[in-house]
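Removed: one protein chain of the complex. Kept in place: all other protein chains.
Our next item is chain A:
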Amino acid sequence: MIAIGLEGSANKLGVGIIEHNYDSNKVNVLANIRHTHVTPPGTGFLPKDTAAHHREFAIPVIREALKTANVKVKEIDCICYTKGPGMGAPLVSVAIVARTLSLLWDKPIIAVNHCIGHIEMGREITGANNPIVLYVSGGNTQVIAYSENRYRIFGETLDIAVGNCLDRFARILKLPNDPSPGYNIEQFAKRGNKFIELPYTVKGMDVSFSGILSNIETISIEQIPIGQITSEDLCFSLQETLFAMLVEITERAMAHIGSREVLIVGGVGCNLRLQEMMQKMVEQRNGKVFATDERFCIDNGIMIAHAGLLAFRTGYTTPLEESTCTQRFRTDEVYISWRKAN
């Protein structure tokens, strides 16, 4: 069976085509095309401009995906799109295309939760069976474990996402947004060596990042111009602090569940320093870390196609009248029909 997935919940527009082979139980990625709305250094992406970007590039990106996959329209079984969570206008722009394709080609449409897309794609690519999932991106920060047909949220951010904290600090330093602000912070951090203490805000299983951002902003404004510290030192200190917090809550979730596998998904998940710190913790518990590279970590269409097809195979489709979008859509709202209860 073949599915096409359309993703546009943030500044990445992604189209993916995936094939599930029933007999061999194998999954083939046939196409995974992405186009990113990159804004000038010092600025973020706004819903209106991002939606316009997606509308401009939707057709060429779908065309390229179909060409790369070399599939005929009649071979496609269903059309999957991101229902949420994410920014309203960009989500709707992409959903409109998905609905139109569904009616033009007479194919069922499947609404997919973005977070579930990340988790299922991570499991598929890495082969992690029943891991604790750390989902870290520009819009989400959650520690998740599976139980009784739902991905349960064990801990999450109380304010902004970890990626949002990194992105906004990159903006303060006027680092470029190409290829992504987080990547540029990671490169700067490699050259930093002085650790500046920042607030450490773990609250039980939850974390909070907004105070850290305010604090580091003040430090950067006061101390970088007089040469006391460098941007590199601050990037280093910020990463170390944020990632230590994430590792701590992940470890606590592992202890709770008794799990030895950790899967890192979401855009921040391709940060090698985070993977390395997680590795050190998990090694001490005789466990294993699973992570993917930017093709599957950063938002993409293939994960939407994959999660949508998993649901479709259990008989799920979304009636067209209900193929809406929603900015808030929690991970634990989705009933996971394709996994055994435990």
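Everything that follows uses one rule, which is that contacts are C-beta pairs under 8 Å (C-beta built on N, C-alpha and C of every residue); 3 or more make two chains touch, one makes a residue touch a chain; residues count from 1.
Keep in mind that, in the parts below, contacts and distances are computed from a predicted model.
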Would you mind picking the UniProt name of the chain not drawn here, from "Transcription factor Pcc1", "Non-structural maintenance of chromosomes element 1 homolog", "BolA-like protein 2" or "AP complex subunit sigma"?
"Transcription factor Pcc1"
Contacting the left-out chain: of A:59, A:221, A:255 or A:272, that is A:59
Tell me which of A:103, A:221 or A:244 is the one touching the absent chain.
A:103
On chain A, residues whose C-beta touches the chain left out of the figure
51, 55, 58-59, 62-63, 66, 72-74, 92-93, 95-97, 99-101, 103-105, 320-325
